[in-house]
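All protein chains of the complex are present and in place, except for one that has been dropped.
The first chain written gets the first letter, and so on, giving A, B and C; residue counts start at 1 in each chain.
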C-alpha cells in the first residue's frame, strides 16, 4: 500500500483516541511502515519526557499499518502480545516509528518496532505477535 | 498509601493524556493497587472492542501507582520494559486493573498487571520491570 | 491428568536434552502443573547461581505439561513467545516451577510460570503464548 492509502485508512481502523494522536505515514513498503509521531505536551509526564504509554500506543498502531501494507489492505487482526523496551527517554517535538513485519503466516504475524527520537537515536524497541482473524 | 492518597497523586505524576483517562483507585495495599478504568467510546476500534493501546496504558499507569504504594510515596522511576498479552477482548463500560509489585530491589522493581473485564474474566496480562532512579 | 501420567509423558514429548534435566511432576490440576527441578552443578555459572537458560528451559517445559493437563493429553503445539523476568538469583539444590494456564482458546493458549527457590521466594516469572496445532 502507498503511504497515502495507509494514511487514509487510519480513521476507519483505529479508535478515536488513537486517531487523535495525529500519526503521519511518512513512508511504507511491502513489509514496513514509517510514521511520524508528534510528541504533544499532553504526553509529557512529571519526568519531563514522553510517557511510555504513548510510545506503546505508537508501536501497536504502526504494526497494524505495516501488516495492512504487507497484506495489501487492512484485515481483521488482534494483538496477541506486545513487548516494549525503553532504551532512552524521548523529548523534542516529534519522533519516528518504524514497524517491520518479520514474518506473516496464515494465522500469526510477527513484527518489530523501532522508535527513534529527533536525533535519530533508538529510544524504544518493541516486538509483537498478531493473530490474523 | 491509601487509595485516596494514590488518587490524589495522579495529577502530579502522569501526563495529561493519561490523567484524562479517568482512572479511579478502588483499592490499594502495601504491594498492589486496584484501578477502575472506564472503557470510553473513544477507546473502541473497528473491531468493536477496547483497543490494546488503552490496556497497555492502563497497565503501565497502575504499576507506577503500585510502586508508589510499595515505596510509601512516588519516587522517580522509569519503565524498563513492559510485556502485555491480550487474552480476550474487552467490551462493556469499565474494567479493573490490578497491579502487583512482585519484587522491589534497590534499583529494579518487577510487577505483574491483570486487567479483568466487567464479568471479572482475565482479559489482559502484563509483566514489567522498572528502574528506580 | 494425574502427576504420574504427566511424568510418564515427559520422555515421549521433550527433547533428550530436556528429559535429562530430571524434572519431577510434584502436583497437577486442570490448569496447572508443579514441577520440582534439581539445580544441578552443571547449571551454575561464574556468578555462583543457576544460569537463566536453565530457568527458561524449565518455564517452557512446565507450560507444555500444564497445557497437556488442561487439554486432557498432549497435543501438538508450538511456543509462540516466552517472556521471562529474573527477579532474584537461584541457589540451593532444587527449585519449584509452577505453570498455570491463564486461557486456552481454539488456537492460542496463554500461561504464566513462577519459579521459586528453596526458601519459597519467587525468583523467576514468565509469561507465554502457545499455538495449538
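Here is the rule we go by: contacts are C-beta pairs under 8 Å (C-beta built on N, C-alpha and C of every residue); 3 or more make two chains touch, one makes a residue touch a chain.
In this text, all values refer to a predicted model and were calculated from it rather than measured experimentally.
Although one chain is omitted from the display, it touches the following shown chains in the full assembly: A, B, C.
Interface note for the absent chain: among C:4, C:78 or C:107, the touching residue is C:78.
Against the chain not displayed here, chain B makes contact via residues 80-81, 83, 107-108, 129, 131. Contact between chain C and the unshown chain involves residues 12-18, 20, 40-47, 50-54, 56-57, 60-61, 76, 78-86, 89. The set of chain A residues touching the chain not shown comprises 83, 85, 87-88, 102-103, 110, 112, 122, 125, 127, 129.
In the analysis below, only the chains that are shown with their structure count from here on.
The best fit of Cα atoms from chain A onto chain B calls for a rotation angle of 180°, in steps of 5. With centres computed from CA atoms alone, B is the chain lying nearest the middle of all the protein shown. Set against the C-alpha centre of chain C, every other chain centre is closer than that of A. If you average the CA atoms of chain A and of chain B, the two centres end up 21 Å from each other.
With centres set at the average Cα position, the gap from chain A to chain C is 33 Å. Chain contacts: chain C has residues 83, 129 touching two or more partner chains.
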